[in-house]
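Quick one: this structure, given as structure tokens, is what I'll be asking you about.
One protein chain is absent from this view; the other protein chains keep their places.
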């Protein structure tokens, strides 16, 4: 049983060097906190809305209806969700209040990672959430015209422009690394590619596309 | 043997509340009628062109050459096609007359569903064809500038904006539902996601990506 409170806060944050935006967040960061569990685990999540408008949370990791148990709540309210993870993967959660793309583009998204059974150990495990920045004025909110035109200023990982150029995710040659990759959008697809690296195992959309050992033996 | 006539008609239709467009259609609707069969079935389709210009039909479910058996025919003409389905899936058919994207964007597309063997029974079976609207003036034809710029006014399912918000496709909790999903475009990819739901079986591009039972047992 995973019990967790997510608190909606509308805060000003840096999204690139020298660039500050008014974000709508879960727990003050965009993306919000990563939740982690296994198949069969139950999550009991309490959403507390400390924002200035209606917000909500829609967990793709479960099968709750967004119009009822995951409905929008007014400022000052809270709501508790309970779901059991039955399928492995990295699942989006996001605010589903309208206009939904503006809530997501303002920072209201995050990941629930449900491990498939029998995951081998790795030296490093990372989560990369891709999203877009549609920059408003300094300290201001998302630019809706850019959002409607699907013309982001930046496509970023984990909410901050080019951050891993400056502080790379590290691993030593020969180490195995696992990365959860989630595209929160709201618009752009992802084409993740590790420069100088090749994946030997890929679990995507509910099943292994590549699996070290298994895939090779089925090919030869 | 499936014998069917598809009649091209250029008609005015509602595509959103209060929005009417001059569409080019198979049998008066966009998408055109859904054809349904099994592997090994033969389809004999007669195209009748009651439109004002050359039109055609290109069936992806078969392997006919579009420049010869599936060629463009003039108004008043008809042409009969015969193909045998050898591969399962949901296959596009569309007008391939030039400019092809304008013919598709004007409504000349539809689906042929070829069932894979041994499909289990379901409570509901739906077909969702995604396409784009590039709106011209009220009662007018497709806006080619928007089409060339790939800037649709709407991305719709089964030809009408937001129709399933107003009249949802229904199922009861616990029922199994099968949906055929086809992206007719002509431009946008699809990212179909059932809010509050998760797929346990996915057949995509010729094979099962997920299969209830099989996939799970190969994972554990």
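Per-chain residue numbering starts at 1, and chain names A and B are given in the order in which the chains are listed.
To be clear about the criterion, a contact is a pair of C-beta atoms (placed from the backbone, for glycine too) under 8 Å apart; a residue touches a chain by one contact, two chains touch by 3 or more.
Note that the coordinates shown come from a computational prediction; the quantities given were computed from them, not determined experimentally.
Considering the full assembly, A:189 is the residue among A:17, A:40, A:117 or A:189 that touches the omitted chain.
In the full complex, subunit A touches the omitted chain through residues 189, 191, 193, 195-200, 202, 209-210, 215, 218-220.
On the side of subunit B, touch with the chain left out of the figure occurs at residues 58, 60, 63-66, 70, 86-88, 96, 116-118, 189, 205-208.
What we mean here is this: only the chains that are shown with their structure count from here on.
Superposing the C-alpha atoms of subunit A onto those of subunit B requires a rotation of 120 degrees, given to the nearest 5. Centroids of subunit A and subunit B (each the mean of its C-alpha atoms) stand 32 Å apart.
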